[in-house]
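Remarks on the structure that follows.
The other protein chains are all here in position, but one chain of the complex has been omitted.
Order as written gives the chain letters A, B and C; numbering starts at 1 within each chain.
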Amino acid sequence: MAKVDLTIRIAGENGEGVLTVGDVLAEALARLGLHIYTFKNLPAEIKGGASMVQVRVGDTLVRSPGDAIDVLMVWNQENYDAYIGEVRPGGVVIYDPGECEADAGHDAQQVGIPLQAITKEVIKVMKSKNVLAFGVLTACIGIPFEIGRRMVEESRWGRRKEFLESNINALQHAYDHIKEQGIDIGVRVPVNAPDSSAQLIMTGNDALCMGALAAGCRFYSGYPITPASDVMETLAKAMPRVGGVLLQTEDEIAAITSCVGASFAGKKVLTATAGPGLSLMVEGIGLATMEELPVVIVDVQRGGPSTGLPTKTEQSDLQLALYGCHGEAPRIVVAPTNAEDCFYTTVKAFNLAEKFQVPVILLSDQHLSQRAQGIPRPDMSNLEVVERKRPSESDSKDPAEFNRYAMTEDYISAMSIPGRDPQHYVATGLEHNEHAHIAYTPEAHLMMTEKRLMKVESAAKEPGFVDRYGSDDAQVGLIGWGSSEGPILEAMDRALAKGHRVAALIFKMLAPLPEAEARAFIDSVSVASVVELNASGQFASYLQSRLCIPLRRFNKYTGLPFKAIDIEEYIEGVINNG
Amino acid sequence: MAKVDLTIRIAGENGEGVLTVGDVLAEALARLGLHIYTFKNLPAEIKGGASMVQVRVGDTLVRSPGDAIDVLMVWNQENYDAYIGEVRPGGVVIYDPGECEADAGHDAQQVGIPLQAITKEVIKVMKSKNVLAFGVLTACIGIPFEIGRRMVEESRWGRRKEFLESNINALQHAYDHIKEQGIDIGVRVPVNAPDSSAQLIMTGNDALCMGALAAGCRFYSGYPITPASDVMETLAKAMPRVGGVLLQTEDEIAAITSCVGASFAGKKVLTATAGPGLSLMVEGIGLATMEELPVVIVDVQRGGPSTGLPTKTEQSDLQLALYGCHGEAPRIVVAPTNAEDCFYTTVKAFNLAEKFQVPVILLSDQHLSQRAQGIPRPDMSNLEVVERKRPSESDSKDPAEFNRYAMTEDYISAMSIPGRDPQHYVATGLEHNEHAHIAYTPEAHLMMTEKRLMKVESAAKEPGFVDRYGSDDAQVGLIGWGSSEGPILEAMDRALAKGHRVAALIFKMLAPLPEAEARAFIDSVSVASVVELNASGQFASYLQSRLCIPLRRFNKYTGLPFKAIDIEEYIEGVINNG
Amino acid sequence: MVESVAEIPQKKIKDYRSEVKPTWCPGCGDFGVLSAIQRAFAAKNLEPKDIVIVSGIGCSGRLPEFVNAYGIHVVHGRALPTAAGVKLANPDLTVIAVGGDGDGFAIGGGHVPHAVRRNVDITYIVMDNQVYGLTKGQPSPTTPTGMAALKRSTSMPKMAPYEGVLENQLNMLAMVLVYGGGFVSRTFSSQATQMSEIIGRAIDHNGFSFVQAMSPCPTFYNTYDPWKEAFVDLPEDWDSADRIKAIDKVMYEERDGVFHSGIFYKTDDLPSYLTKMDSVYEKAYGGESVSSVDALLDQYA
Partner (left out) sequence: MVESVAEIPQKKIKDYRSEVKPTWCPGCGDFGVLSAIQRAFAAKNLEPKDIVIVSGIGCSGRLPEFVNAYGIHVVHGRALPTAAGVKLANPDLTVIAVGGDGDGFAIGGGHVPHAVRRNVDITYIVMDNQVYGLTKGQPSPTTPTGMAALKRSTSMPKMAPYEGVLENQLNMLAMVLVYGGGFVSRTFSSQATQMSEIIGRAIDHNGFSFVQAMSPCPTFYNTYDPWKEAFVDLPEDWDSADRIKAIDKVMYEERDGVFHSGIFYKTDDLPSYLTKMDSVYEKAYGGESVSSVDALLDQYA
């Protein structure tokens, strides 16, 4: 068992800077060599509404947001009332007595610290309120002042030089206050940290961006949308540094079709969006399928349908990703499981797109995209990067003899690139023959439909997209995909620790389906259940459509990510009640 | 067995008017009380390319295009070469010896008639060439000149008064020519017809338009697309006659969102499109799901993906219709089975939309939409027409007390209408509570997600959307949907006639799935196979996802409709080889 | 439209306030637009049940929720086609479409020329803050080109970190003018009285009417200072019947640091879509009552 496993939640009025407190705290803890798992829950309003960030920290890997709050810091009554019920019995609540009234009825150590009043009257710079709050937390959990100060200086707070002095002042004041008042909340994190300089601290979206660039992506076009906008914002800065182009387009349709154009012209391309944008892109994705062009589309899922819950998390765009587009329009769908995996699965998404000349949809989600994680620095020199098949030296240079859509054994044809290869051709979204000419004959449609379907189906053989964990002869087998991996594995580990036989199968590739692995897993367990963050069990239905095995479902659809305890209780329910 | 069962194909250069020959011939035969089944296969070019129309005629119901050609008329070499292979042994070929060379190697009676030369030299009006061709055919199959003349006068030929004289002249010349040359092709249709005045002759799209109007649709917005444009064109004329509004919008996104607006304001609304348009509409369809607004969307399917095969037929938009939209976005999906059913299923589509306040997608296809059929005149006075639930007289008039999304027992809430009901509210695509206010709480999302899902699921209980035919204890059970009904039933009947035990289950409602019927049927047959016009077996996969029963698949994806013989051979294959 | 008959008591601004408190940031220009709209409704004494406000997605798109009337908050960029559907379905309604500069001129930009040329009698109020507010401050089609905008914005340097916005700024008034708009105006959220007057006149206009409501976003792109300085009324003797002159006037204003407010162009000579539909109906069923569907079936007999 972990010696340290602490869940700290900070909540305040949206726009007051609570999120920064959480971000910097998480970074500070990660820099100390600890494992972190953050969780943000934001209102859809710009200002106002309750905003919260949670940091779970442990000395071994932590893989879920945390079951209950150990330390809650709230800045006002609304947040106090909203979250007090989630504090574990005997936990700690730090509240601002000037802004809210504590309810003594709770089994918790409640510490009043007048954050607002101190900032106003002592620090005198309202911008520094969140540094004060940060200092209160770091002081309470035993992080030395010096480390706290370094974080303030090196974090985004440090970048605003004009506030540095008052920020340091606020930090100092926090430490002094805790000491003077003799506040002891009884928790301490270890501070003699291992060397963690090889660690990067990245959110899911950060890792995804860097993965894209590492894979060779040099063209991005996209349209802002929560929670995918920061992919574009991160790349807006990074892309020109590596000589690439980034375009903020007028809508998602322009985003996907610009990608299609750039891919045709030889670039590795990316666009990122959320559900509403993916809905608008399906026609363009079908075009890429038809013209056999590599394109990577990231969908950072949020609560749906329609505009839905823009700042909440859900895994409910799966069916759109699998089936969205008229006609038979196969594509590859992958889903990274954690922030580190966002890097590697994105690299693989590009490799798959290039190898199979097909659109690849990568399903992330609000929770994964925004949570920070400490991850080992990727070794760029060892990264496998795939390039699309091109006409070979021995091929005829005569365009009349070039078959862009040649029916080969592996269904993959050489693709010539404008400006580089003399074998010019006209790509078309109409049905065509091997020579890329428009052809409506039954023969052409049969052949090309099969080429497109079989090519993608063969990608199911790519290794490394499905992982099995836990008992070999499990009573309960949990099947999950994407970002639910962490809570599933944590719940499984707890159940295993209690002596239950539990296993888990986690998919990172959803289409084509690694069917053999799925079947073998289901056959090996007594009860197979698909655990996902949506109402109808979209992955379960999809598995059933392929395997014809009835599967149980465990679904959550509250806009919030799984907690390990959600799944742990489910496992126990199955074990106890069958 | 039918005494008359004749398949006549006319093929020529696109733009020369062959299609009209087929249309008028079909109408003439239908007016004689015979049953017709037409089939058109067009190039995507405006002029040029091969264009063909086929008329199958029988004295009992004919339900598929016909297995082989009995009488082929071709106007040029390209068409001769293209279709001669489809003529049944001993069949008839009428060709133009001035335009093509007959190949004596074929087992057929080959009759040369110089259509082009006669028109040019004798008739002297090139526009009348197709009337000449028409006359040749009617004369050959024994339709008296007088009936032919009436058809020329009353058909679209008759409308162009300036050509009437030369058209009648051409017709007369055709009859004279056949007589003078002593041409006898050995087939005759019965001409002492029953009274067929109660019959209407309609294409699938005609019937669909009239069904929409009969159901009370008074708003249409759409964007042209093959093969759905004629829905808009028919309604452009008809809609103002019944006091409705028809809008040709700038794109499909405007089409669906105009429908959303008009539905919100109280109208019954329709838009019709094909695959590419449906892809663009999915965001708007999700909006209608979220705001619980009745909208009917017709998708006249064509070959896909992407621009694909715009003038060919396919049943490959099913998955998009079922799953297209991010988030959990349930909708109802129906599919009419023949031209007559296009009328009734469209009426029902509107009724379902109104009753369940939900988008309903109606899947037609190119073949069904363009084929003509003689159908009994619908009795308007007996048509069930449903209106949406509105606030009742006893409800409070105070908007503050009105719950637009009240959670009722059947999940259906009263909907107030601007200008009519005082209970105003703001519909939103964001998640909301019963009172229609924006709400991102877990509780609101749980409740409303369930409301939307359960409401639609309950529509599976609506009667009349699935039909069972054939043996009770079948060895082979065919499952089909939409326009494949005809060929499936014809093939089934032939197999039954040969003593095989065969049954068929035809779905007109695809979502929600009438699951009990499906399960009972599959349980009752030895081998269940899903017969559909697409490559991957989209309906089969969907059935498996719900039923978890492995199903066989029989798929055709050539851009052409099923022939009865395709399915007959498949049945025999299953019976003989298991 | 409901006329102010004596029996109907005169409504007040507060009668158009909904139970939902606006969620905008303090100081957001959208507050001014909201109250100008409410004031215009009060001046016309409109029944809430006869008003429909249609909006797309954006901070501005939240407006209908705050008004005591019917409303429909649709998907991003589609307020105009939705509003046309509402009005054509029931011509007696007062239909207002509202939305942001991104909603209207980026993703929704393809609908504007067609809403204008269709000339359905709706009023379109674009709350132009020259930024994407709701998605936290990316540049919009009306953000000034180059480095200038970055100075007033904490968010835009993220999207345009090196040289500011590379794309040239669009001019929505000039666009609506060349599309053939029959009522083209601009106002400023800090001039609430003028704004409500102009909105009132826009509602009165028979046909599509356009109001560019400059409405600063102090959170992501604070333009209050320069705009307060730049705004001047159109000259008293402005000839609002000259389209080309109006285009000329608006094309280079912002570059020159001036914003005129007022009605740049107005004509009563463009029949609205519904007016034209009257002639269509005249021909379709010749003044008599509409045809029955049964009668339409005759064409297939």
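Things to note:
Keep in mind that, in the parts below, a residue touches a chain if its C-beta (ideal position, glycine included) is under 8 Å from a C-beta of that chain, and two chains touch if they have at least 3 such contacts.
Values in this document were obtained by computation on a predicted structure and should not be read as measured data.
Considering the whole complex, the hidden chain is in touch with A, B, C. Screening B:Ala68, B:Val125 or B:Ala236 against the full complex identifies B:Ala236 as the residue touching the chain left out.
Of A:Ala265, A:Met407 or A:Ala516, it is A:Ala265 that touches the chain left out of the display. Among C:Met159, C:Met175, C:Met214 or C:Ile263, the one in contact with the hidden chain is C:Met175. Checked against the full complex, the one of A:Leu42, A:Ala214 or A:Val333 touching the unshown chain is A:Ala214.
Check A:Leu247, A:Ile297 or A:Val476 against the missing chain and you find that the one touching it is A:Leu247. The omitted chain makes contact with subunit A at the following residues, 197, 199-202, 206, 210, 213-214, 219, 221, 238, 240-243, 245, 247, 249-251, 253-255, 257-267, 269, 283-284, 287, 291, 377-378, 380, 399-400, 418-422, 424-430, 437-438.
With the whole complex as reference, residues 105-111, 113-114, 116-119, 141, 162-163, 166-171, 174-175, 177-180, 243-244, 247-248, 251, 270, 273, 276-277, 279-280, 283-284 of subunit C touch the missing chain. Listed by residue number, the positions of subunit B touching the unshown chain are 15, 44-49, 223-226, 229, 232-233, 236-237, 240, 248, 250-252, 276, 306-307.
Please note the rule applied: only the chains that are shown with their structure count from here on.
Chain centres here are Cα means. That of subunit A falls 38 Å from that of subunit C. Between the CA-based centres of subunit A and subunit B the separation comes to 44 Å, rounded to the whole angstrom.
Rounded to whole angstrom, the centroid-to-centroid distance between subunit B and subunit C, based on C-alpha atoms, equals 41 Å.
Subunit B has residues 283, 287, 291, 428-430 in contact with two or more other chains. Among the residues of subunit C, those in touch with two or more other chains are 57, 73, 75.
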